[in-house]
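Of the protein chains in this complex, all but one are displayed in their positions.
Order of writing sets the labels: A and B. Residues in every chain begin at 1.
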Amino acid sequence: MTVARDAAPLREPGDPMTGPDPVAPAIWEEVELTEEDQELRKKLIRVWGDGPGLWGWIRSTSHASIGKRYVVTAFIFFLLGGLEAGMMRLQLSRPENSFLGPDRYNQIFTMHGTTMMFLFAVPVMVAMGLYLVPLMVGAREVAFSRLNAYGYWVYLIGGLFIYTQFFLNTGPDTGWFAYVPLSGPEFSPGKRVDTWAQMITFTEIAALAGATEIVITAFKHRAPGMSLNRIPLFVWAMITTSFMIIFAMPAVATGSQFLAADRLIDTHFFNHAEGGDALLWQHLFWFFGHPEVYIIFMPALGIISSIVPTFTRRPIFGYPVMVMALITTGFMSFGLWVHHMFATPIPQLGQSFFTAASTMIAIPTGVQIFCWIATIWAGRPRFATPLLFVLGFFFTFIIGGLSGVMIASVAFDQQAHDTYFIVAHLHYVLLGGAVMPLFGGFYYWFPKFTGRLMNERMGKWNFWLFFIGVNVTFFPMHILGLEGMTRRIYTYLPETGWGPLNALVSGGAVLIVASVALFIFNFFRSLRHGAVAGDNPWGADTLEWATASPPEPYVFLYPPVVQSRNPLWTEGRERPVFTGLRTDIRDTLVTTTLDATPDYRQNSPNPTAWPFIAALATGVMFISAIFTAWGLVVGSVLLFFPLVKWGWPDRHDQSVRYSGRGEIVEK
Amino acid sequence: MKRYKAVGDVSELPSVVFGKRAITWWGTLMFMFIEGMTVAVCAASYLYIRKNFHDWPPPPTPLPSLLIPTIGVITMLVSIVVMRRVQKAAEALDKPAVTTGLVVMALLGMALVALRFFDFRSLNTHWDTDAYGSTAWASVAFHSTLLFFEAIETTVFAVLALVGPWEMKHFSDAEDNAMYWYFMCGIWIPVYVLLFILPRWL
Partner (left out) sequence: MLHRSLQRALVVATCFLTACVAGFNESALRPEGPQAGRIGSLWWFMFAVAAAVWLIVNAFLVWAVRRGRRRDLPLIEPTGDAPMKRSVVIGTGITVLILTVFLVSDIATGHALGSMPRKDALRIEVKGHQWWWEVNYVDPTPGRMVTTANEIHIPVGEPVQIIGTSPDVIHSFWIPNLQGKKDLIPGHTTSTWLRADTAGVYRGQCAEFCGAQHAKMIALVIAEPRDKFEAWYNSQLDSAKAPSDSVTTRGQQVFLKSACAVCHTISGTRAGGRIGPVLSHIGSRTTLASGWLRNTPGNLGGWIVDPQGIKPGTKMPPNNIDPADLQALITYLESLK
């Protein structure tokens, strides 16, 4: 494998090519289509295109269309969660403030956490995966594209449902992890907590659907030649994340149903008077809850591993070690959950095990950080906004990681637990570790999603406002926590002395708001006026940059063949491809799991409205279940019909028919 | 100028395959992981609650009855054998055998669903009696969603085989259905042992 080794500067994004560069130009060049290619293109657009108008959009099973709407929806929830945070900071900016009363504040802090964790963070990462993983592995479509549509609609319905309840003053108010007995039937009457519990069902179904599709696309739909050791690190991150979703989500899904049952039909899972246990809820929730934060964090690690090579113009150092680090982190994340319960009467020996595990999980992440720094050292960094956000990650996330290692210690956690020290830690790791790389990813892949580049100057302002805002907002919280300020308090006395730092924190939050507002402005302005991006405006190495910007409905005209870990850097002036996929149906290539040799052709299903209708039926099922357990029964019956129609062969389907006597009839 | 270079052709590749070559096999596998975890969580909750009681089942709840659940387990084992023959027929592309087999499996599925109602009664407790009742019912209930789903799916499949339009890929789907049937039966065995047999010793 060779890397361009001349000393001439490589092309800056958005600028015309600068300087002579004998080898490099090929990286940015788009493929010139022959007559034959053009004919094929026309046929494929007909076969792979969505129908027109709103109905076409609802029936779409295109991973690109669904991926984009998924990201946009998640971002809207991010904004709502941010508004909630803004209201909280306004209330807390002064002691004994009267902007929000306790009931309203408790609903708002619950909605803030719930929105950010369940409606923004996981969905946006899954959505980025659903859009990018097929592109990066050279596939035309995600596996099980109808399931993809269903997952999105279920997510949207769940999110709309909980927000409708919130606006009707029936929003949940017991925190994003809803500890019993407070969230149980005796101390939280009404439907607030039931709403929360069923929202979990919706988001969990969507996440599981997305995770399943990502794993199978990454295992079976890879371009020929993309053996396991050539898979981009972002795809490895998404594979690991997806397995974590598959093994972690059932715990919270089951637990939330236990809670709903305690509230609706008098079960006693968490009722100690009848042998239940409040700690059972905590175990069930945190068994999911700890992997959950790594589910959010890991795709961001993948984003960094996509941005760093492109903007340092060399491959990531230590690829095998990076993959092992991701997988190790994924496994280890299941062994930490009790560190959320150090203030409970769990035996000390048990607690010490979780301290050890919680401390040691820093090692694989540390290894990744060192490998990135090594890559930057050996490369030629080019400062564009994506790289700025990655650098911001280093400065910010490391603080969060270090405070995390501190609270892994039982002794120290007993002071820090449930105080603003924890709030500081979690925001440093989430904002520094997940959101900063995510914004970097937005700037990086915006040209691919839309065909235009975002404005760099605004990008830099966006970054600096965000970076400074996050640090001004959350660093003082470490001190506040140690000074006695506990979490989830709607007000505090002036004599505590927490006033000045809280005012500073609230001031920092204003910077964050400004930063996000600037991002939104940049987004819309660039959509209309941004510099037109070609296929590969950054000169990157992975396969998503081998498609048009935005990709055509068929994504890849021919299945690309991959011969190295950095295909676009090594292919030169010829892009190797396989011919032979059908042009009259949505034909996709399936390859073997380990070595990605071509194996068989899979017919990707045509667009259909049945996943949408099934999602509506699912909505009826789980929303009515809040009011009566019979809702589950009625809902199941309702769900039966669209599910059958979804899977029943279509008369117009172009699949291979069976004629009755063992003959194969190709249509 | 950059151009495409054809290095091979895939038009001769089949469009229907069996076993772990097929993406539907992998989809079934992921579903097994998810449902397996759910059942494991129910079982873990049942065991966790055990420490809150001196006796198990907590008095006055009697021990669960063994008769009907055991009949159910035996029926499941029989159904696995039958399903294996359906699987073999599907791999041999033997449509009539697959059709007959699926109809028999649909009937077995209905029988198991009927028996399942008696499994609940055999627990000799109610979901709202105490935490023992809640966790025992939860374990049976969550497994029942697997059973009902699989019984219904097999029945729909049998109808498809009877009235068509049957496609080549449905042979592969029949094999995946078989795999999931084995899982649904297989994962019930430890639940059955945990709920109906172990309390006699726990």
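One rule holds for everything that comes next: contacts are C-beta pairs under 8 Å (C-beta built on N, C-alpha and C of every residue); 3 or more make two chains touch, one makes a residue touch a chain.
Quantities reported herein were computed from a predicted structural model and do not represent experimental measurements.
Trainee: Write out, one label after another, the shown chains that touch the chain missing from the document.
Mentor: Taken over the complete structure, the missing chain's partners among displayed chains are A.
Trainee: Tell me which residue among A:51, A:484 or A:572 touches the hidden chain in the full complex.
Mentor: Looking across A:51, A:484 or A:572, the contact with the absent chain belongs to A:484.
Trainee: Consider the whole complex, including the chain that is not shown, and state which of A:83, A:327 or A:362 touches that chain.
Mentor: Among A:83, A:327 or A:362, only A:362 touches the chain that is not shown.
Trainee: Using the document's definition of touch, tell me which of A:57, A:99, A:331 or A:370 contacts the absent chain.
Mentor: A:370
Trainee: Touch as defined at the start, partner being the missing chain; which of A:315, A:539 or A:576 qualifies?
Mentor: Counting the whole complex, the residue in contact with the absent chain is A:315.
Trainee: For the full complex, which residue in A:51, A:101 or A:350 touches the chain that was left out?
Mentor: A:101
Trainee: Footprint of the hidden chain on chain A, which residues?
Mentor: So the residues of chain A touching the unseen chain are 1, 3-7, 9, 101-103, 106, 174-175, 179, 181-182, 187, 272-273, 276-279, 312-315, 317-318, 321, 343-345, 348, 352, 355-356, 359-360, 362-363, 366-367, 369-371, 373-381, 391, 394-395, 398-399, 402-403, 405-406, 408-419, 476, 479-480, 482-501.
Just so we're on the same page, only the chains that are shown with their structure count from here on.
Trainee: Just curious, how far off is chain B from chain A if you go by their C-alpha centres, in Å?
Mentor: Using C-alpha averages as centres, the distance is 31 Å.
Trainee: What does chain A use to touch chain B in their complex?
Mentor: For chain A paired with chain B, touching residues are 26, 29-32, 34, 37, 143-144, 208, 211-212, 215-216, 219-221, 224, 246-247, 249-251, 253-255, 258, 261-262, 265-269, 271-272, 274-277, 280, 283-284, 287, 557-559, 561, 573-582, 589-590, 592-593, 598-603, 640, 644, 647-649, 651, 653, 655-658, 660, 662, 664.
Trainee: For the complex, which residues does chain B have touching chain A?
Mentor: Interface residues on chain B, with respect to chain A: 1-17, 20-23, 26-27, 30-31, 33-35, 37-38, 40-42, 45, 48-49, 52-53, 58, 93, 95, 127-135, 137-138, 142, 152, 156, 160, 165-171.
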